[in-house]
Structure formats: structure tokens, C-alpha cells
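With one protein chain withheld, the remaining protein chains of the complex are depicted in position.
Here is chain A:
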Amino acid sequence: MVKKEYLDLYYQMVVIRRLEERAAELYQQGKIGGFLHLYIGQEAVSTGIISVRRPEDRVITAYRDHGVAINCGVSAKEVMAELLGKATGCSKGKGGSMHLADVTKNFWGGHAIVGAHLPIAAGLALGDVYQNQKAVTICMFGDGATNIGFFHEALNLSKVWNLPVLWVCENNKYGMGTAVERASAVPEIALKADAYGMKRDQVDGMDVMKVRQVAARMIEEIRAGGGPQFLEVFTYRFRGHSMGDPERYRTPDEVRKWQQDDPIGIYHNYLLEHNIATEDELQKTIREAEEEVEEAVRFAEASPEPAPEDLFKHVYVSETC
């Protein structure tokens, strides 16, 4: 990695953090509707994993998708415009927070039915195998998704057909407000991969460099034809499940304890300790990230609403065929 790459990871994490802090404010002002699930605290997970994908590798995730979109190269402008429901949003204002996507960046969404995108991920990989592409599909989901049938059907199919999928479980300890131990018969989620004869690993998701290292190895093993693998990432969301979560299921002490392991702080210290960047350089990077987010907010607010006739666009590619 060259210095620019290190700083770019830092930049992406700060953009995600700042973009979501601004989104929370805009939500409270009533400018963002529906649900808003913040990724704050989990930035190192998608930043680390997606930093080692090749352009042909596909990414698909659940509804906590703002960070993944940014890491995949969707601009902060298009993300913010989508949150505001504008015509310039990456899904043209039809999808909202939970349904970001940009297939030109090989980012296949933002899916809001828990676990339903896992079989779709298997299909993306099947498409690549069928067409002799050496691409890997990276499918991210929460701990809660590992208890639904879709998860088991998708993992089974991926192994039976030797599909090139990296299954990434972001274990942030709670499925909405229900702790993993209260919802999963096997609280050590990575063990579920054993049921499907799948190679697995676990990693500290608060440390972007560790995530990156493990993901790089797994993705290349999968690309070499080794079949699907399963990665459990230990992480924590600093905010509620979505806006308006009363957080009765955890204590402020627990949250404070995890906040000491802030993924941006850990990486900040890493860059300083390894003499990769100076404090001034990091502060400059933060200012640039903040400016990009502010520009995105200005862009989104100034963007047009979808036209009324857009209501009927894209129900079908063609009414008759």
C-alpha cells in the first residue's frame, strides 16, 4: 500500500461518519423520511473489505448500506440526494436510505428484507461462473440474518455449486434490539458455516487493517476456485438500530466502552504510530471529507424532486414483450 491508499481509507471512513451525522440532523429536520439506519461505529468493516475487491467483484448488502455505497464509489452527492428522495439520487429517489445501488460500480444494493439478498448474491456469483468470469461476490449481512431460512438456503446452494461468494456477517451484537445470545442457538455465528462445510474466519471489525488483511486472503482463495467462505466480523453500532430507537436493550456504559474502540480513532493512531501520516495530514483529510459531505448536502437540497410522471417509470422495462 502506498501512502495515498492509506489516506484514502481514512478519508472514506470520515466521509461515511460525517455523512451519517449530517443525515441524522436532516432526518430530525424532517428532510429525510422513512427509516434511517446508521453505520456509525461499523465503518471499518465495509471500508476494509471493499478496499481489497477488484472492479469486477460484486458487492451486495442489507439496509444499513450508506457506508457500503460510499466504499463502492457511489458519490456522497448521489447518496445524500437519494436520502432526500431527489431525482439525482443513485436510485432516482425511488429507493431511499435502505435501497442505495449503483450497478455501474458493481454495487447491487441495499436490500431491506432481512436475509433476502443472500440467495440473490448466490445468483450474482452463479452468473459469473456461468460466464467464466473470475469475479467474487461479497455479500454482507447482519447477525440477525443468520437465523432466517434464506441464509441457510443461500449458504447451502453456494457450497453445493461451489460459487465464488464471500459471506460477511457483521456481528454488531444485536438484531434490532435482541442480543445474539437471545436469538441464535449458536451464539458463535461463524460456527454456522461448519454446517455447510465452508471455510471460515473471524476478525476484529473495529480495526480496518485487520479486516483488510483477512478479507484479501479470503477473496483471493475464493477467486482461485476454492468455493465460498464465511467471515464473521465483530463490530458495534454506536447509534440505535434506526433513528428513534429507545435503546432499552443495552446500557450507556456498554456503548461508551465500545466507543473507546472507535474504528476511525484506532486507524488514526495506527497511521501516526507507523509514521504513515502526520496529525496535520489527517486533520487536512478530515476537512476535505467534511467539505465533500457539505457539498453533497448542498447538492441534494438544491436537486429537483422526481417529476410526477416518474411515478409510472420503471414498473416494467416494456409493457408488452
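Methods note: contacts are C-beta pairs under 8 Å (C-beta built on N, C-alpha and C of every residue); 3 or more make two chains touch, one makes a residue touch a chain; residues count from 1.
By definition in this document, contacts and distances are computed from a predicted model.
Within the choices "Acetyl-CoA acetyltransferase", "Nitrate reductase subunit beta", "ABC transporter permease" or "Pyruvate dehydrogenase", the name that UniProt assigns to the complex's undisplayed chain is "Pyruvate dehydrogenase".
Remark: the omitted chain is touched by one listed residue; of A:Ala122, A:Ala193, A:Val214 or A:Leu282 this is A:Ala122.
Which of A:Val45, A:Ala101 or A:Ala289 touches the hidden chain is settled by the complete complex: it is A:Ala101. Which of A:Glu181, A:Asp253 or A:Glu319 touches the hidden chain is settled by the complete complex: it is A:Glu319.
Seen from chain A, the chain kept out of the figure touches residues 58, 89-95, 99, 101-104, 108-111, 113, 116, 118-128, 130-131, 149-150, 153-154, 156-157, 160-161, 313-321.
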